[in-house]
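The complex is shown incomplete by one protein chain, all other protein chains being positioned as in the whole.
Naming follows writing order (A, B and C), and every chain is counted from residue 1.
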Amino acid sequence: MSKPLDFDAAEQLAMATGDVEPEQLDHDAPVSLPPPGPRYEAVPRAASPAIPEPEGELLEVSVGPHHPSTHGVFRMNVVLDGEKIVQLKPVFGYLHRNHEKLGEQTTYLGNMPYTDRLDYFCSLSNNWAYALAVEKLAGLKVPERAEYIRVITAELTRLVNHSSLVGFLLHDMGTMGTPLMYAFREREKILDAFEALTGARMMCNYHRFGGCRVDLPPGWLDQVRTIVDNFPRFIDEMERLLSENEVLIARTHGVGVLPPELAVNAGVTGPSLRASGINYDLRKVDRYGIYDRFQFRVPLGEKGDVYDRYMMRILEMRESVKILQQALRDIPEGPVIDPKVRLRNFTPPVGEAYGRIEAPKGELGFYLISDGSKKPYRYRIRPPSFINLTVLEDMCRGHTLADAVIILGAVDIVLGEVDR
Amino acid sequence: MNALDQLFVNLKQAIVGWFPGEWRLGVSVVISAAAIVGVYAGLFAITTWIERKGLGRIQNRPGPNRVGPFGLLQPLADGLKALIKEDIIPQRADRLVHTLAPILAVVPVILALAVIPVGRNMVAVDLQAGLIFFFAMGGVKEIAVFMAGWGSRNAYSLLGSMRAIAQMISYEMPLVLSGLVVAMAVGSLSLVDIIEAQAGYYGGVLARWHVFTPWGLAGFLLFLVAATAEANRTPFDLPEGESEIIAGHMLEYSGFKYALFFLGEYMGLFGMSGLAITLFLGGWRAPFSFLEWIPSWMWFFGKLFAFIAFFVWLRGTLPRLRADQLMEFAWKFMLPMVLLDVVALALWQYTAHWSVPLAGLWRWVLSGGLMFVAYLGLARLISPRRRVGPRTYRFAE
Amino acid sequence: MSATFAILATWTVLAALGAMALRKPVHAALSLVGALMGVAFTYLNLGAEFITAVQVLVYVGAVAILIVFVLQLTRGEGVEGESLAVQPASLGLGIALLVTGGLIAAVVFLPDWRAAWPEKGDVALKRLGEVLMNRYVVALEAIGLLLTIAMIGAVLIALKRPDSQPPES
Partner (left out) sequence: MAPLHQYLLLSLLLFGLGLAGVMTRRNGLITLMGIELMLNAANLNFIAFWRHGPNPDAVEGVLLAMFAIGVAAAEVAVGLALVIAIFRRFRTVNLDEVQELKG
C-alpha cells in the first residue's frame, strides 16, 4: 500500500478544491433489488466427487495454452477416463497485464483507454461501465443525447459480440469457419460505423465521464440505421443455417447443463445465467442509463445447456435490434458531454462507487475508491468472463473433451478480461 | 472419337512396343504405376486449390489469389514450403515408427487406386477380387494411423489415433457391406465386371447405372456416408478435429511427412469417390446415350470432380459430430440399413421375371418401400429431436 | 528359388522373429503386422489373390488393430522381466526347436513333397462361391455361427461388471 487511506483528509481536500458538493457522494444510495422470483439459498459448493474406478488408466491432458480452441492463451488441465472428463482445472494468467494496478497509477481519464483492452470485443461497453462508475463517484449527469449514443453503441457492441460468439461456437464444433465468416461480415459493418464514430475499430476509447467524446459525424445515424435494418436478415440467415441443424442439436442438447442454483451461487451472469432460466438482466434490474425508456424483453432458457446458451445469444440479438430501432428513432439533438466536466484535471471527491452494466458477457462492474487525488486509490473490476468461467468444471464433468471445447466456447470468454 | 477415347491406351501400347519382348511386362507395369502416381498426385494439387477456393466462396472470401493467376500455383507454393520446412521428430518419439507411419499412410492408398478403372480399357490391375482388395488396403491405413499416434508419444496423438481407428473400423462395416451388395447383384468382385454390368440404357436414353435402382440408390447413399467417414471428411472429421484434438495422429508431424499424410488423405478420398463411381455411377460410362461421344476417361474424372465438389460443400456447411454419436450412427443406423439393403436387392432380383401388370412399378414399390420405411423408422429412432423435443423460450418483460 | 520368393520369405521370417522376440509389445505387434503382410504377399505369389485380400482385410485390418487396441487398453508397455511362461526359457525354446526341427526334417527327407505336379491357373472366384454355397454351406454357416457366438462371448467377457474388484493382496 503506497499511502494510508485517510478519508477525512481526502474529503476535506476535495471540498476545499471545490470540485464537488458533499451530497453527491451517493454511494449509499439504495440499489434496486433483483426482481421477485424463487429465492435461491446459498449452498456450499459440493466437493469434487471421488474419481470412479477407471476403465483403463487415467490420462492427463493439458488443453492449451496454445490449443486452437481455448480462445486465447488459456489452459485446461483435463483428467480423462477414456474420453470422459473426470476432472478439469482451468489455468489462466498467461495474459496478465497488471491492469488493476495500472489503473491505480494513472489518472481517471488516462485509464479509459485501458478499459478498451479488457474485453477487446466490446470496448464500448467497457468504456460505459467505467464511465458509469466514475460518474457515480463524482455525481455527474449525462446529457440526453449522450445517453442515447451510449445505448446505441452498447447495443451495437452486443450485436458484434453475440454474432461473433455464435460463429466461434460453431467453429469449435468444426464448421471450418463458415458461420464465423458470416458473423464477421456483419461485424465488419458495425466496426466500420465504430471507426467512423471513434476513429478506431476495436479500441474505441469513446465514452467520457459525463458524456461522450465527440458528437456523431454527419450521416452516421443513417449508416447505423441501415446496419440495424439489415441485421434481422442476417439473424434469420444464421438461424436457418444453424438452429434446426441436426448436428448442432445433437452436439448441444443436454451438454454442459448449468443448474440455476449453481449459476446463482457461483455468481454467473449474462446470457449463461438467463439460459438457466433466471430472470436477471441489469438493463431491467438497474435501469441504468435510459434503458427504462425502451420496450424490450429478456429471453429466458429452460434447460441451461449449450443450446439454450446459443439461443439466448440469437434472441438477445433480436431484442437488441428492437432497442436500437427505438433509440435511433428517438435520439434528440443537444450536447454530448456535460460542459462542466473537467476531464483533464478530473478529481472526484473522496468516496467509493460501483458502476455496473449488462455487458454482452454478463455483469461488468468497476469499483473505485477515491482518496480525492487525481488517481483512484483502489480500482477493481468484476469481469463477467472470469466469474462465468468458475463453473467450467461443473459443466464439463462427465462429458467428453469435444464437449468441453464447446462448453468453453458457449461460456464466452475473452482472455483479456479473464486475466486482466 | 474412338481415337481420343483410347488415346492413353494406344500411347502406352506404342511405348511398350518399342521395347524388346522380355522387357514389355516390366515397362507396362512401370508406366501404369507412374500414371497412377502422377495423375492422382496432380489431382491432389488441383483438389487442394479447389477446396480452398470453394471454401472461400462459401465463406464470402476470395481464397488463395496471390500465387499465379487465381492462385492456381498455390499448391506448388504449399508443396515447396512443405519440402523445405524443418522435419521435427520429438525427442521421446519412437523414431522408426514415427518415420514409417506417413509412408505407410500413402502406399496402401495408391495400391488401392490401382484397381479402379478410369476409362474404357484403362485399369492398371484388373484383379478378380478387386473390390475386396480395395477394402483390404483401406484396412492397412489404420495401422499407419496407429503408428503415427503411438510413435509420436503425445497424449493428443494417441487419443486422436484411437478415435480415428475406432471410427474407421465402425464405418468399414457399412462400407464393405454396401459394396458387397453391388457385388451380389453383379455376381463378380472385379471392378471391370461391375462397370460392364452397368452397360446399356433404359429406353435407349438413361444409363443402366445401379444408382437408378431402389437398392442401388439406398446403397449409394449409405456408401457415400460411410466413405465420408472413412475418408475423414466433415462431418466425420473427428480424427483430425482441429478444435478438439488439434490434428490428432498428425500432431507431431511437420514438413514433408505432414504433407504425405495429407496426400494419403486426399488419395483416400479419390479412392472412395472412384469406388462410388465404379459401383453405383457406371464408372466411366456416360449417363445418357447421346453423350457417348465424350471420352470415357473424361466421364470418370468429371464424376470425380463432382464428388470433390460435393465433399468441399459438405466441409463448408456442416459441424462435426461427437465420437459417441458417430459410433451410434454407425451401429444403430448404417449397419441395419445396409443389411436391409441386401434384402432389398434380393427382393429386386426375385421379382425380376414377374409377369404381373406394372411389374416394374411393383418392383420399385417393394424394394424401395422397404428401404424407405426402414429409413423412416431408424431415422426417428436415432434422431436427437426425438429425445429433446422442441424448445420454447420464455421472455421477461 | 526365385528372387521374389527369397525376398518374401526373408521378410516374413524376419518380421515373425521380431514379433516374437521384440521386448516392447507394441513393436512386437507392428512386427506381426509385417509378418502377416508377408504371408499375404506369399499367397499372392502362389496365385491366390482372393485369399490375399481376405488375409489383409481380416488379419491386418481387424486382428492386428484389435491387438493394438487391447495393448493400449491394458497399457502393456512394460519391458518384460526374467520370469517366463515355461521355466527355464531354454526348455521352451528347446521344445519349439525340437518340433520345428522334426517337421523340417520330414519335409526335407520325404521326397514326396518335391514331386512336380502340373501347374494350373487361378481358381475362378465364381467356382469358389458355388462350392461354398453348395457343398460347404453347412461349414460356412457354422463359421458364421461361431463368429457370432465368439462376438457375443467376447462382449460378455470384456463387459465391465460393477462388482468386479481387484483382489486384496
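The definition used in the following text is that contacts are C-beta pairs under 8 Å (C-beta built on N, C-alpha and C of every residue); 3 or more make two chains touch, one makes a residue touch a chain.
Remember, predicted model here, so these are calculated numbers, not experimental data.
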**Message:** With touch defined as in the header, list the contact partners of the absent chain among those displayed.
**Reply:** C
**Request:** List the residues of chain C that touch the chain left out of this view.
**Result:** 1-2, 5, 9, 12-13, 16-17, 19-21, 25, 28-29, 32, 35-36, 39, 42-43, 45-48, 50-51, 54-55, 58-59, 62-63, 66-67, 70-71, 73-74, 76, 80, 83-86, 89, 91-93, 95-97, 99-100, 103-104, 107-108, 113-114, 116-121, 123, 127-128, 131-132, 136, 139, 143, 146-147, 149-151, 153-158, 160, 164, 166-167
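Definition applied: only the chains that are shown with their structure count from here on.
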**Complete:** Whole-Å distance, C-alpha centre of chain B to that of chain C, is 30
**Request:** Measure off the straight-line distance from the CA centroid of chain A to the CA centroid of chain C, and report it in whole Å.
**Result:** 63
**Fill in**
The positions of chain C in contact with two or more other chains are 72
**Message:** Multi-chain contacts only, two chains or more: what residues does chain A have there?
**Reply:** none
**Message:** Under the definition above, what is the set of chain C residues touching chain B in their complex?
**Reply:** 26-27, 30, 33, 37, 49-50, 52-57, 60-62, 64-65, 68-69, 72, 122, 124-126
**Message:** Applying the document's contact rule, which stretches of chain B touch chain C when the two form their complex?
**Reply:** 97, 127-129, 132-133, 135-140, 142-143, 146-147, 150, 158, 162, 165, 169, 172, 187-189
**Complete:** chain B partner, complex, touching residues on chain A are 35, 59-61, 67-69, 80, 83, 170-178, 181-182, 185, 245-251, 253-254, 277, 279, 281, 284, 297-303, 307-308, 311, 315, 400-403, 405
